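Let me begin by handing over the structure; questions about it come next.
Only one protein chain is missing; all other protein chains are in place.
Just so it is clear, A, B and C label the chains in written order, and each chain counts residues from 1 on its own.
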Amino acid sequence: MSGNSIGKLFTVTTFGESHGIALGAIVDGCPPGMPLCEEDLQIDLDRRKPGTSRHTTQRREADEVKILSGVFEGKTTGCPIGLLIENTDQRSKDYTNIAESFRPGHADYTYQHKYGFRDYRGGGRSSARETAMRVAAGAIAKKYLKHIAGIEVRGYLSQLGPITIDKIDWDEVGNNPFFCPDVDKVAEMERYMDALRKEGESIGARIVVVASNVPPGLGEPIFDRLDADIAHAMMSINAVKGVEIGDGFDCINTKGTKFRDEITPEGFLSNHAGGILGGISSGQNIVASIALKPTSSLHLPGRSINIRGEAIEVVTKGRHDPCVGIRATPIAEAMLAIVLMDHLLRHRGQNAGVDSRLSVLR
Amino acid sequence: MSGNSIGKLFTVTTFGESHGIALGAIVDGCPPGMPLCEEDLQIDLDRRKPGTSRHTTQRREADEVKILSGVFEGKTTGCPIGLLIENTDQRSKDYTNIAESFRPGHADYTYQHKYGFRDYRGGGRSSARETAMRVAAGAIAKKYLKHIAGIEVRGYLSQLGPITIDKIDWDEVGNNPFFCPDVDKVAEMERYMDALRKEGESIGARIVVVASNVPPGLGEPIFDRLDADIAHAMMSINAVKGVEIGDGFDCINTKGTKFRDEITPEGFLSNHAGGILGGISSGQNIVASIALKPTSSLHLPGRSINIRGEAIEVVTKGRHDPCVGIRATPIAEAMLAIVLMDHLLRHRGQNAGVDSRLSVLR
Amino acid sequence: MSGNSIGKLFTVTTFGESHGIALGAIVDGCPPGMPLCEEDLQIDLDRRKPGTSRHTTQRREADEVKILSGVFEGKTTGCPIGLLIENTDQRSKDYTNIAESFRPGHADYTYQHKYGFRDYRGGGRSSARETAMRVAAGAIAKKYLKHIAGIEVRGYLSQLGPITIDKIDWDEVGNNPFFCPDVDKVAEMERYMDALRKEGESIGARIVVVASNVPPGLGEPIFDRLDADIAHAMMSINAVKGVEIGDGFDCINTKGTKFRDEITPEGFLSNHAGGILGGISSGQNIVASIALKPTSSLHLPGRSINIRGEAIEVVTKGRHDPCVGIRATPIAEAMLAIVLMDHLLRHRGQNAGVDSRLSVLR
Partner (left out) sequence: MSGNSIGKLFTVTTFGESHGIALGAIVDGCPPGMPLCEEDLQIDLDRRKPGTSRHTTQRREADEVKILSGVFEGKTTGCPIGLLIENTDQRSKDYTNIAESFRPGHADYTYQHKYGFRDYRGGGRSSARETAMRVAAGAIAKKYLKHIAGIEVRGYLSQLGPITIDKIDWDEVGNNPFFCPDVDKVAEMERYMDALRKEGESIGARIVVVASNVPPGLGEPIFDRLDADIAHAMMSINAVKGVEIGDGFDCINTKGTKFRDEITPEGFLSNHAGGILGGISSGQNIVASIALKPTSSLHLPGRSINIRGEAIEVVTKGRHDPCVGIRATPIAEAMLAIVLMDHLLRHRGQNAGVDSRLSVLR
């Protein structure tokens, strides 16, 4: 089906622009009988919400999600779940100078080429605003994965510009605005961000998402391999320019004996593969990492053209993130959850009753 | 549809195992009227073929493809094109010790978990052998893209283990067994590979694929963005563990003013984005890069378990590549061509007649 | 994608239950640049609306549709169009005796089997209420087909129980509550319906939908033939039990020389095929006919069981249609429009630039 849907059995379809009336989604294929309420979704939406620290955009988005269907007496019915978030805080006047300009590094230029016409306010459909719906839909998947299948999906910031973390403490992730798991790096990150803001610049980030307690066997080779679908989902997030599974690009210069994860009766001895072998989950943690580019929405002027092909200089006003990576963690978690949910159902449909005769090793 | 198909309008479906009777594919959705013959496909199959140098596996694969349908009087009819390659050189006896073992780093273990049963000979469906069909199908896409739309798809090896290239000369790529575009690195790569073979080890590689002369406007946001579909296609190739578009992971530590590609009336000033903005092609070269892991098929013993969960040591005999990256270039080109073909048709269907009022800039 | 979506390039996804908060739809893939506003959709929704005559259900449904996205400055942007209709007039108390019963002839029993749990109010997702969204989405397709491609989609009631029409006057269709094109049958139909209502019974109907000025070449053999997709779309409408193309079941006892539509340079001599040959449109009118079963929601008692498997008698209270066919015409038109829209885009994508060298004949 058209490009705004993802997933074969667990399908998420979204609509909505940055400055439109509302954002919405239809989540189709959630199995029946699972308790679900708006609070389940609001938690992750709040984690994504800008305006919660001086380091993120100052746009206030209420982001209150409503469930319009698919839930009865507090449980999912198996029928499609309609979700709605009304846009409340758009400042249209901030974008009027952009109607005929193409902001360098943004999708304005390509949307004009593709559609011949675009909603220029705040980036329209290309704005990161639409990721709110992904997070809401992903929360449904996260809940099912956790409560029905015991799978946990969590992410963290592993690099902010030049600053890399040295250790991972999951309990720290929620204690700072960066989703940083290394408490000793937080102050450094704050100073770096403040300097960036003064400079008027932006920087990129690396996010890592991990799924634990994943059953082996998920993935549909050869094209719908689990890693291929994860890469697809991650790369579909605005600002993502790279995806890795396990060791990723580090494996280029790793010897074979070192890279392959040996197995003993007690479990695997390493996890360079990131939990996926031959496109199918092995039972080990699934580890994916994404690179997010620096925002192109800057107060610093950039050269571009307008719709008549004339040279212009563009200065983006309004509210922007100096580092979109600050908010990407819940979005990446949501996308991983959506993919795993789809594959859980697909594998269950294809291979019910298969007896692999193997234990699950981690 | 099930996992062995890729693409919405231009759809490729494949079948076939390493040691089965034949490999095959159905290529559906190729527009009518294009001249096509077996030689068109054989060229790329021969580029992929092992046994052409001492650096690749010594398995002789004839890889002669036959066109069984969809072509009449030398031209495509618009009806599905059936392709067939008969397996001629499988040495089944090389694999008999593997029937009950799981080679570490291979898909044996996960296939057993998923299906409860597997064709263990040569990796069965998980073997890289199936990529022959992708290359054959991709050749059809490549031809259409080039002759009808003027789009060229080419790739090269940009890194072999620790050795990185310093320059790109497209004319050199076909002159060595590595698809290396830097003539001054070839001898070093050969020495490195010889040492690797003596050691019994393997190493990874990085391949870059480039599509030039791409019309702007390809890609279907938000989920079927062009970069998302490219990432999906690339990650579906055996041994791929990472995908980047444009600067990829380098953008994490790049400032915003430096990363964004400014535009002038004469064209873009840079191409950090890799030719894709907001998930849609901009008209610039599309640049994607993939990381291929070192092969796990080694003569050096590795620890693993057998089907009864007992600890064993596995030594893989038979014929293997010390660096699968050596053959990946034609496969990566094929996958990029298949994705671009699908998107060309989708965009043409969705947006025929759109007048963007813009010139194409490179 | 899961079961609540239809279409490959022009995709409609819906949600919403009879007594839920709202009904909604996402229409994805509408090309950009087409003028669209809520009035365009409201026209067909009003045609479908119950409570407009004594012959239809007395439930008052405001059915006011809102466009939430995908339209900017009065034109489609090419981005997904979100639609919403808030349910305003549900009388929940009418259904409380049904929570544990299965109304014979309804989907209660099968929904319970499938999901183990159901929203029993008014039939939940199985209610004909959800067809409101199909009509709203179909109105978008209808507009594009008409204004961009010159294709007209119209339907009429050709049989109500035992009463068949003798002539077709398109101007009469909108003048009576039956969508009956034969003014001389209207009074008879009204008397028949009044008698039916007094009896407490229901009856079936036959609807015919016609698409005119269709370009030849639409349809994607062999599985996505145009007639196959039309049959799929029609049979997906609640209460439909049969679909015919052209002469349909009459062709069983028609000789070959009589059935085949001969062609002259001036055009076809007949249209037994209903405008589709080999699964592809021929340029002639596309004619499809559907059979709608009599409603099972009756005040007359019926034997059934409850959730404990005990024998019960069920009397449906509340508001019901004695003939659902009365409202099906706009729904059937909408489904035909949705299918034609999808195929128009698909054909345009697959075969742009094909020169058939033939004129269009009607």
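Criterion: a contact is a pair of C-beta atoms (placed from the backbone, for glycine too) under 8 Å apart; a residue touches a chain by one contact, two chains touch by 3 or more.
Just so you know, these numbers come straight off a predicted model, no measurement behind them.
Considering the complete complex, the chain that is not shown touches A, B, C.
From the set A:43, A:168, A:183 or A:354, the residue in touch with the chain omitted from the display is A:354, counting the whole complex. Checked against the full complex, the candidates C:21, C:34, C:98 or C:243 give a single residue touching the omitted chain, namely C:243. Within the complete assembly, residues 1-5, 7-11, 13-17, 20-24, 26, 28-29, 32-33, 66, 68-70, 72, 75, 77-82, 84, 114-119, 124-125 of chain B touch the chain that is not shown. Those residues of chain A that touch the chain absent from the view are 8-9, 29, 31-33, 78-79, 221, 345-354. Along chain C, the points of touch with the absent chain fall at residues 2-6, 14, 102, 104-107, 109-117, 125-126, 130, 159, 161-162, 201-206, 216-225, 227-236, 238, 240-249, 251-257, 259-265, 269, 272-274, 276-283, 291-296, 298, 300, 302-305, 307, 309-311, 322, 347, 350-351, 354-359.
Criterion: only the chains that are shown with their structure count from here on.
Taken as a graph of touching chains, this assembly is complete, with every chain in contact with every other.
Between the Cα centres of chain A and chain B there is a gap of 26 Å.
Chain centres here are Cα averages; for chain B and chain C they lie 45 Å apart. Chain centres here are Cα averages; for chain A and chain C they lie 38 Å apart. Within chain A, residues 2-5, 14, 114-117, 125 each touch two or more of the remaining chains.
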